[in-house]
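With one protein chain withheld, the remaining protein chains of the complex are depicted in position.
This part shows chain A:
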Amino acid sequence: MLLKLNQINKLFNEATPDEKIALDQINLHLSPGDFVTVIGSNGAGKSTMLNMISGALSPDFGEIEIAERNVTKLPEYKRSQMIGRVFQDPMAGTAPSMTIEENLAMAYSRNKKRRFRKGVDRKRREFFRTSLETLHLNLENRLNAKVGMLSGGERQALSLLMATFTQPSILLLDEHTAALDPSRAELITNLTKLLVEKDQLTTLMITHNMQQALDLGNRLIMMDKGQIILEIGFEEKQQLTIPALMDEFQRIRGEKLTSDKALLSV
């Protein structure tokens, strides 16, 4: 097992009137090469779960293992050596006042010790150039442009490249296409597919787009009220349709899903 979540529990605003169960007995196992899409309504605990894995939040109870190593108490910055992340906000994944090549250089040092040596040398610049060519956004000719000048889609593509090109053990994508217009979102979706398949990255992807959740990956989980309420494997997922998925939700929860606009968006 590459990733194991054992009995993860998390309460927000504990001992106040606003107390909320964010995660309730979450168990999840990922094998190497798994690409799991995560769906669920707002407040279902999807992002909280990703933040547990990345180390931005720590669980009240429960254990997290990455590659047979218990990382529950490992601080976020140390865990990041093994984890690549892309956030929903295109501004969040890059440093705007620094150049494209400097941003790539920082991502390049992710799984190495940072030293007092030049961040961008000739050899690395060549490597960055060839990596950027895979994006087909002409960024390879703008290595010295400040990232703040790029569009949201370009920044998100760059973030994706930065998260993947050191081949992390786990890739966490938190609705990374949600803030983009449809054509840009499609571009990023295709890139995701390409980059994940290239290195067989073990991936967890949150999405509000059900079609995307069905199209990508080999497994699908649905969350609601801090629990994983549905797990679908590869064969089953091949035949799955959006109406079938919504019927399934209704069968489990006994309530209709139609009221949730976010989950309905296709």
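The rule is simple: a residue touches a chain if its C-beta (ideal position, glycine included) is under 8 Å from a C-beta of that chain, and two chains touch if they have at least 3 such contacts; residues count from 1.
Heads up, the rule we're going with is that contacts and distances are computed from a predicted model.
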- request: Look at the options "Multicomponent Na+:H+ antiporter subunit G", "Long-chain acyl-CoA synthetase", "Ribose ABC transporter permease protein" or "Nitric oxide reductase subunit B" and return the one that UniProt uses as the protein name of the missing chain.
  value: "Ribose ABC transporter permease protein"
Hidden-chain contact residue, picked from the options A:109, A:134 or A:218: A:109
Touch criterion as defined above, residue of A:45, A:59 or A:93 at the omitted chain: A:93
Query: Hey, which chain A residues sit against the chain that's not shown?
result: 54, 75-81, 83, 85, 87, 91-98, 102, 105-107, 109-111, 114-120, 162
